[in-house]
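For this depiction, one protein chain was excluded, whereas all remaining protein chains were kept in their positions.
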């Protein structure tokens, strides 16, 4: 078989309805990056190990390299581009910056999306730094700055449970 | 494995179908037979597609099939739809209370970001001999319901897992897994991954025992992952433990029985001797972790 079937994929990305053609075999990661031009989601292994491509699908963190774009038909996707509010870093992003939780920044978008989901779910620090971070590989930081960010968020007034739930940009403030 | 002549990281061309009912799914699977790949959570299938190690003509997405992701606890059993996500099972409070070992084992599988997509049925059908859930299914005596064009059939987990494959025929769909709740049993799953910090599992043991108040083991069900070309029921170890207390001698006999039943693979992460030693360690730890009867009723499973 040499002719790839194509269909239109319609989904909600960062609060906005998006629609574009995709081959059946197109991965969600490639659809986001190359079709929708949301290149903040990075691809590091295309086998689900590194975690750089993690996005939220209907609020849950998933590997976008292990999903076909057509599987996201009608669903809600959140990517790193949706975190900042009008360009202003949200509290989690600011914390990661303050704790030097990123160096090259390639794994960072996936880490941010996993931590965002963990905060919304109300996972405690141990679960977040243990189970959730275990789903990411960072070659630069030795994880020290990322763990420091998780700790700082759990120490912050109001704590990470304040992170808003939703399909779009964070509410101001 | 060998390199291909050109590097590949994108799936080959295939046709995608997303049936809405079990009937439609079974029809589609029957029509395409071995040329169809059922797509459940995709956490095992899509990496294989990306590297073109599988080349189905048709990918049948089970994700939109209604009613395949239910979880019911009733009548002395847990019934789980094949498409139930592992993250759902992990969070399910009734399930966690009824069968704590399920939650404990699910949490050993990969990472939360994988478990949000991975399904119980997908893991059982992928049937990696070193994976946790197939061994759990064998230890618990799971029944697997398969739907095919000619109707339904139900298999014991031990019949389902065959050397290097499963008993699922092309065209068949795994629809439901029934895990009996065995009165008085406590189970523990102990896994030894490649490294102290984790990594892929090398060997795992799910050990369940039923014990009298005086400590006598009246029944045992034990299965191992990574010990053979399929999840391995360790009947010899069960026999060695049954009928007396969990003495050092009984445990030693069980470890010997487990070791003699094992036929683990060899690869750069360990030869058969190493994996057999890990099997002994995992079994010993699983038995040591079992609470003394009566001390922790919540841990009953």
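Think of it as A and B in the order they're written, each chain with its own count starting at 1.
Everything that follows uses one rule, which is that a residue touches a chain if its C-beta (ideal position, glycine included) is under 8 Å from a C-beta of that chain, and two chains touch if they have at least 3 such contacts.
In this section, contacts and distances are computed from a predicted model.
Think of the chain that is not pictured: of "NADH-quinone oxidoreductase subunit J", "Carbon-monoxide dehydrogenase large subunit", "Hydrogenase expression/formation protein HypC" or "Putative spermidine/putrescine transport system permease protein", UniProt labels it "Carbon-monoxide dehydrogenase large subunit".
Just so you know, the chain we are not showing touches A, B across the whole complex.
For the chain missing from the display, the contacting residue among A:28, A:129 or A:152 is A:129, taking the whole complex into account.
When you scan B:81, B:121 or B:270 for touch with the missing chain, the hit is B:270. Checked against the hidden chain, the listed residues B:10, B:27 or B:235 yield one contact partner: B:10. Residue in contact with the omitted chain (choice from A:13, A:28, A:96 or A:118): A:96. For chain A, the list of residues touching the undisplayed chain reads 2, 4, 23, 25-26, 30, 33-34, 37-47, 49-50, 52, 79-81, 83-84, 87, 89, 93, 96-98, 100, 102-109, 112, 129-130, 133-134, 136-147.
The omitted chain makes contact with chain B at the following residues, 1-13, 51-52, 192, 194-200, 268-271, 273-274, 276-278, 280-281.
Quick note on the criterion: only the chains that are shown with their structure count from here on.
Averaged C-alpha coordinates put the centre of chain A at 29 Å from the centre of chain B. Interface of chain B with chain A (complex): residues 9-16, 18, 39, 42-43, 46-47, 49-51, 57, 59, 61, 63, 87, 107, 110-114, 116-117, 198. The touching residues of chain A, counted against chain B in their complex, run 1-5, 7, 23-25, 27, 30, 46-48, 51, 54, 57, 60-63, 65-68, 70-71, 73, 114, 131-132, 134-135.
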